[in-house]
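Pasting in a structure now, in structure tokens, and then I'll have a few things to ask.
Of the protein chains in this complex, one is absent; all others appear in place.
Showing chain A:
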Amino acid sequence: MTFVYRGDFLMLQLATVLVPVISLLVWRAAVAAGADLPVDQSYLDSYFLAVSVVSMATASWTAPFLSTSIRNGELSRSLLRPASPHLDGYANNLGEKVVKLALLVPIIVVVVLVLPETPRVVGDPRHWALAVVAVVVAAVIAHCFEIACASLAFWFSDVNGFLVALELIKGVLSGAVVPLVLMPPALATALSWQPFRFFVSFPIEVATGQVAGGVAFGFAQQLGWLLVVGGLSVLLWRTGLRRYAASGA
């Protein structure tokens, strides 16, 4: 289906790259104006080029679809099947990411070529390989998080407003909008512990070799959040399912 709407998907990927490129240009201007930053321009270049790929790879669209199917009773059909009702969500996310990546990478290459000053990418290949692991764990956490949020539809009739608000907050706290390292120093500790950091910021920190608190500690934190969010999603889904009262349930 993604191939049928390839033009549409290309536009979506262009949109994904646009904001980081705008941010990159603005922060380059800030560096040129002598801004007092804890990182150099090569870090910013690497961050903003990587952020669209990492955000895409770790994003999941499951919550709105799943919550709608809980509300209108479509979930009943998936529950009857001899497989997990989430299988469709996993497959959809994986397949879509492969196609999106194939569209996104050429766009980023074009961006690198047309940028007025060729970006310098930091970090050694081992760091980038480790970052792939962080991205995979982040994608799993993000997907569990979506299932947990969608499960709230078992208790509340409309969770869409909540999901939109959450999406906005996630954008800021994950580092997708502004690198967390540029946020005010007073917030550094709080920002480094909150779960959304491990959705986007952490994999890029690993890639650039600048993880606050060290790589091993960062991975321990990420795995900790995986257990918490994963556990929460299982708990909410199972308790919610017992309350499910759509026709046919």
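By our rule, a residue touches a chain if its C-beta (ideal position, glycine included) is under 8 Å from a C-beta of that chain, and two chains touch if they have at least 3 such contacts; residues count from 1.
Basically, contacts and distances are computed from a predicted model.
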Just to verify: the chain that's not displayed, which of "ABC-2 type transport system permease protein", "NADH-quinone oxidoreductase subunit J", "FAD:protein FMN transferase" or "Putative D,D-dipeptide-binding periplasmic protein DdpA" does UniProt list as its protein name? "ABC-2 type transport system permease protein"
For the chain that's not shown, point to the residue among A:A129, A:I169 or A:A220 touching it. A:I169
Which residue of A:F9, A:Y43, A:F145 or A:W225 touches the chain not shown here: A:F9
So which bits of chain A touch the chain we can't see? 4-5, 7-9, 11-12, 14-16, 18-19, 22-23, 25-27, 29-30, 33-37, 116, 158, 160-161, 164-165, 168-169, 171-172, 177-178, 182-184
